[in-house]
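A protein chain is absent from this complex, but the other protein chains hold their places.
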Amino acid sequence: MSEDIKKDLTAEIRDLVVEFRTDYGVVQALNGLELEIERGKTLGLVGETGAGKTTTGLSLLRLIPNPPGVIVSGSIKLDGKDILSMSDKEMQAIRGKTVAMIFQDPMTSLDPVMTVEQQIAEVIKLHEEGGQAEALKRAREMLELVGIPGSRGGEYPHQFSGGMKQRVVIAMALACNPELLIADEPTTALDVTVQADILDMMKGIQQEHGMTVILITHDLGIVADCARHIIVMYAGKVVETGSAEDIFYRPAHPYTKALLSAVPRLDLEQGHLETIEGAPPNMANPPKGCPFADRCPRRLPVCGKEFPQNTRLSESHQVCCWLQRGSE
Amino acid sequence: MMNQTDYLLEVKGLKKYFKVGGRKTLKAVDGVSFYIRKGETLGVVGESGCGKTTCGRTCLGIYDKTDGQVLYRGADVHCLSRTEKQKFTKQAQIIFQDPYASLDPKMKIQNIIAEGIRAHKMASGRDEIQERVSSLLETVGLDPGYGSRYVHEFSGGQRQRIGIARALAVEPEFIVCDEPISALDVSIQAQIVNLLDRLQEERGLTYLFIAHDLSMVKYISDRVMVMYLGKIMEITTSKALYHSPRHPYTRALLSAIPIPDPAMAKKKVRIPMEGEMPSPVNPPRGCRFQNRCPYAEEICMEAEPALEEIENEHYVACHRRIEI
Partner (left out) sequence: MNNVSAVKENVQISVKKKSQIADIWKRLCRNKTAVLGLVIVILLVLVGILSPIIFDYETQVIKTDYSNTLQPPSAAHPFGTDELGRDILIRTLYATSTSLSIGVVTVIVALAIGLVLGSAAGYFGGKVDMIIMRIMDIFLAIPGTLLAICIVASLGNSIINLVIAQAVAATPKFARVVRGAVMTVRDSEYVEAARAIGAKDATIIFHDVLPNSLAPIIVQTTLEVASVILSIAGLSFIGLGIPAPMPEWGAMLSASRAYIRDYSYMCMFPGLAIMITILSLNLLGDGLRDALDPRLR
């Protein structure tokens, strides 16, 4: 199963190393990341705090704050074009137009002294032709698209609830029809019923416009519902990727398995939740070999020495684990 | 009939209002009645603005009540004398949501844990206090040698364990867990919940477990209470809550929770809720849920439904509970 399948990739990351140089030491946020994002699908990026999910999202937009963040090595390609070698002006043309990002907290993403339609219009005017009037008109259309009546465009962010603010943020992100939308924990700050509404809305828009979406979250329920393809990250590296069915029904990496058994299930009677002992590794001093080795119940001697290469288990399913190496 | 002396905590018609800007009143908790038996875990769920956190803190006397009664072992928590109040803080404790904010950054953790021991004069002399602190640290799974460290040297999960150790230090029998795991990673949440479970078994603790993650609440609780806009919509056993929810809000809530299973996710039918939650400053007359309920009728707008028992231990506040 080693045929090279020609994939239509919106984005491609190869061997990316990102460091944060802080007062307390140098932290390895991404430790050689390999990522492929196929066009038109919703990709779930799953992992816990410190796994590097947000850093991955930011690096696709080259928005890593510098200082203290530094892209040390590796390549990032959008639509085949290397963005690390682009000028600031070229990047600005891409941000908001080709690639858009929405963040966790809608409260801080919106400018409190501008009306919502003005904020959306600002994005439109930045990237597209036309004057204020056209931009406002389109802004109101975007509001309707996300389920807010266009007549509310003249209101200020504080007049909306949390869920509606996030919808405004989404409208801003979609205003210029981006090919790729990166959503970083878009619903974590919202109530569960509001979350369900927002996710349904995003699914609808994605299907209609054929947008590629990267959904960054720690919530396995959300990825099961929304993502077709899932990438599991741990300590700055990708440990497993696969379709939703692969990851949930045939998890190959011990971390993935442990994560799945640590999550309580509403629909099942569970006697006990399995826990993963220990804690994520010190990223100021990343361990050699597999970062999960210390906590892995099935650790092999080689795990502490070298990071396992990618093993392809099926057309959709890949894992980086020495335990699987033999089954190639 | 339930033997009422079984109840460790009994809440009757509790109301807690806050004054907000000018003459407006925020009715955070607006007439809540329930009970908790010794040794059981009552989970409280609801979305933001439902009043669950206010309810928990009022039960402990952290907030004064506006009306109603909170009876702990038969005694009204808000009418205690100084000495009785001191005794009560020894019996009933709280674990906070934010392990970053609820621990004093300038104190060594052994002093944070010892604060309760000293306040209630449970030990004398530095050695004895030290011994207790070390034993508590071990109980919650931390190395006793960590006592002389400061809060910022620990991770979120470890800080939460320190918070648990602090609450345990006074040897309480009742603990209000106010969203103790919301700020933690998924794998750490399981660790903390398992710890709380084990402690309950070993020490016969009673918990009021407040959280917004219904899956976790169902896992740890014996019974669950669903709150909305300051009132209780439904109380039942955790099993029954999932298998036979009777209140329309409970059903809508359950249907919105994403299940970590792609096949189940596809099969799930979402029950949407129209409209938005009314402001707790101006709750509607009649049933609180009326403007979003698919089954609302005229009576729902006129009169508030009472919380009534429809089956053994299953209470629902809905006019149309029989039909739906």
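Quick notes on this structure:
Letters A and B name the chains as they come in the text, with residue numbers starting at 1 for each one.
Note that in this section a contact is a pair of C-beta atoms (placed from the backbone, for glycine too) under 8 Å apart; a residue touches a chain by one contact, two chains touch by 3 or more.
As the structure is a computational prediction, the values presented were derived from the model and not from experiment.
Contact with the chain that does not appear here is found for just one residue of B:Lys19, B:His152 or B:Lys267, B:His152. When the omitted chain is restored, the residue from A:Gln132, A:Gln159, A:Gln207 or A:Asn282 that touches it is A:Asn282.
Across B:Arg23, B:Lys106, B:Arg126 or B:Lys267, the single residue that touches the chain missing here is B:Lys106.
Although one chain is not drawn, its touching partners on subunit B can still be listed: residues 60, 62, 86, 89-90, 93-94, 96, 98, 101-107, 111, 115-116, 118-120, 150, 152-156, 158, 163, 166-167, 169-170.
Please note the rule applied: only the chains that are shown with their structure count from here on.
Separation between the centroids of subunit A and subunit B, computed from CA atoms only, is 32 Å. Per the touch definition, subunit B reaches subunit A in the complex via residues 47-48, 155-158, 185-191, 193-194, 212-216, 218-219, 239, 242, 252-265, 270, 272-273, 276.
Listing the residues of subunit A that touch subunit B in their complex gives 48-49, 161-162, 191-197, 199-200, 218-225, 244-245, 248-249, 258-260, 262-267, 269-270, 272-276, 279.
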